[in-house]
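My structure is below; once you've seen it, I'll send some questions.
The complex is shown incomplete by one protein chain, all other protein chains being positioned as in the whole.
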Amino acid sequence: MQEIMKQRASVLLQEGKVDRVLGWQAGVFVYDITPSVFTNAEDLDHGFVYNDFCGNNLSKYLVKESRKEGIIAVFLKPCDTYSFNQLIKENRILRDKVYVIGIECGGKADIEKIKADGIRGVTGITGEDDTYIVDTIYGSTQVSKSRVLLERCMNCKSKKHVVYDELIGDDGEVQVTDRFDMVEKLEKMSADERFEFWRGELSRCIRCNACRNVCPACTCEKCVFDNDDSGVAGKASADTFEENMYHIIRAFHVAGRCTDCGECSRVCPQNIPLHLLNRKGIKDINEYFGAFQAGEDCEAISPMTAFTKEDVEPGTLHTKGGN
Amino acid sequence: MQINETSEISKFKPVIVAFCCNWCSYAGADLAGNNRLNYPADVKIIRLPCSCRVNPMFILRAFQKGADGVIICGCHPGDCHYTTGNYYARRRMTILFSMLDYLGIDRGRTRVEWVSAAEGAKFAATMNDFAETVIKLGPNKRLGDLRCRK
Partner (left out) sequence: MQKIGVFVCHCGTNIAGTVDVTAVAEALKSEPGVVISTDYPYMCSESGQNIIINAIREHNLTGAVICSCSPRMHEVTFRKTATAAGLNPYMLEIANIREQCSWIHKDMPTATAKAIVLGKAAIAKVNLNVPLIAGESPVTKRALVIGGGIAGIQTALDIAEAGFEVDIVEKSPTIGGKMAQMDKTFPTLDCAACILTPKMVEAAQHENIKIYSYSEVAEVKGFVGNFTVKIKKKARYVKENICTGCGACMEKCPQKKVSNEFNLGMNNRSAIYIPFAQAVPKVATIDPDYCTMLKSGKCGICAKVCTANAIDYTQQDEYIEEKYGAIVAATGYNPISLENYDEFAYSQSRDVVTSLEYERILNAAGPTDGKLVRPSDGIHPHTIVFIQCVGSRDTSGCGKQYCSKVCCMYTAKHAMLTREKYPDTDVYVFYIDVRTPGKNFDEFYRRAVEDYDVHYIKGMVGKVAPDANGKLMVQASDLISNEQLHITADMVVLATAIEPDKSARSLATMLTASMDTNDFFTEAHAKLRPVESPTAGIFLSGMCQGPKDIPETVSQAGAAAVKVIGLLAKNKLTCNPCVAHSDEQLCNGCSSCEKVCPYGAITYIDKEFKRPDRTIAVRRVASVNAAVCQGCGACTVTCPSGAMDLDGFSNRQIMAEVDAICR
């Protein structure tokens, strides 16, 4: 797959159809993947990498890249295309400056899970149906995908590319998933249990802002936490309140815009399951305001900027269990 | 049920912030005063142009600084002075309250109530009821900021 993509990108560059290519590059280790912009076929040849560690959602980088001179090509997995669409809708990406190549995806691997499974010295990975063949300096092993997939890939919501200029591979279907199961489980707990759970998680937050920096919905010119006039400006969480506040406000701001790309949880150095917070927002919106998938349709209006005369009252919360 | 403030048995005096919209609920609060109705002095009202002006940041700020309960009052849906403001407020607060509950914050600490300018009695009754609910829940610890404790 990597070679096919590399080839295609090279051709596009050489034909002059695009001026730059946004893809991935490996760092010291093959699983240290960074998004990277390639400006010529040679660099592409040397540096471009695509494997099942390429979980990075490239759409956010286009906010800056699409405003530069020339056209940029980008490879988007199905989940990434939703983020791309959402950013188009919010006028952040200039659509005509981007050439989207949709690529198939069977799920991406989580290096932390692989390491936790005892596999060390990873040098490569290939995916086949529901197993991975992991190459290491000690030889190759097979491991079942369900053990090592990224958290978000465990409930892949869609193999369908909602936007592309061309496709490599086949387009897929929207999936039926159980991505709200854990959210439901938490909802059914008592308030005390939930408080314990979230304190356990959020107290480990170090305000590295990785979640904010990687999130396609968090593309504000200046974040509210950096804006001195907002009243909540701050670089660190000085106490439990601020630990909560940062995440509550971020979750509220992305409500209705979060495409559930799962990047926030992937990049958190403290392994905080942030997707559980954002999925709660999505679940609530689906339940109260009608099923809505952000990024599916460029023209759709976010439920948080719409209303009906018969909306539920906030007091409906008191009719729910789990108290 | 009205709380007779001169024979208040509970020692806990909650801090309650009420965000009221200028056109309906603030006027309703004024009417409660005109009619000399009673509700606890723990309730302090902040005037806003519309319930849609209420930012979750304000609610969190109130809890941070020591509030035990926050109530948002606006015009009845359909009667917003700005036509649509309270519809948005309604959606936003539904999501916010649900999120706070998800994090384990007591449900009774937040409320939205629609009070019109003619409903002085409803305003007083609502504040009495809300104060009672908050007193039962006790002081806000879960969303408090230790640095702001008195």
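Worth pointing out:
By written order: A and B. Residues from 1 in each chain.
Definition applied: contacts are C-beta pairs under 8 Å (C-beta built on N, C-alpha and C of every residue); 3 or more make two chains touch, one makes a residue touch a chain.
This structure is a prediction, so every number in the text was calculated from the model and none was measured.
Partner chains of the missing chain, restricted to those shown and counted over the full complex, are A, B.
One of B:A29, B:C73, B:V112 or B:V134 touches the chain omitted from the figure, and that residue is B:A29.
Considering the whole complex, the residue from A:K60, A:R92, A:H161 or A:R194 that touches the absent chain is A:R92.
Note that of A:V224, A:C298 or A:V312, the residue touching the chain absent from this view is A:V224. Touch with the hidden chain on the side of chain B covers residues 5-6, 15, 17, 22-24, 26-27, 29-34, 36-39, 41, 44-50, 52-58, 61-62, 64-67, 75, 78-85, 88, 92, 116-119, 124, 148. Seen across the whole complex, the unshown chain contacts chain A at 67, 90-92, 219-224, 227, 229-231, 253-254, 301-302, 304-306.
In this text, only the chains that are shown with their structure count from here on.
Chain A and chain B have Cα centroids lying 37 Å from one another. Those residues of chain A that touch chain B in the complex are listed here as 186-187, 191-199, 224, 230-232, 238-242, 244-245, 248-249, 251-252, 255, 277, 280-281, 284-285, 288-289, 303-309, 311-318, 320, 323.
For chain B in complex with chain A, the residues that touch the partner chain are 56-57, 60-61, 63-64, 77-78, 84, 87-88, 90-107, 110-112, 142-147.
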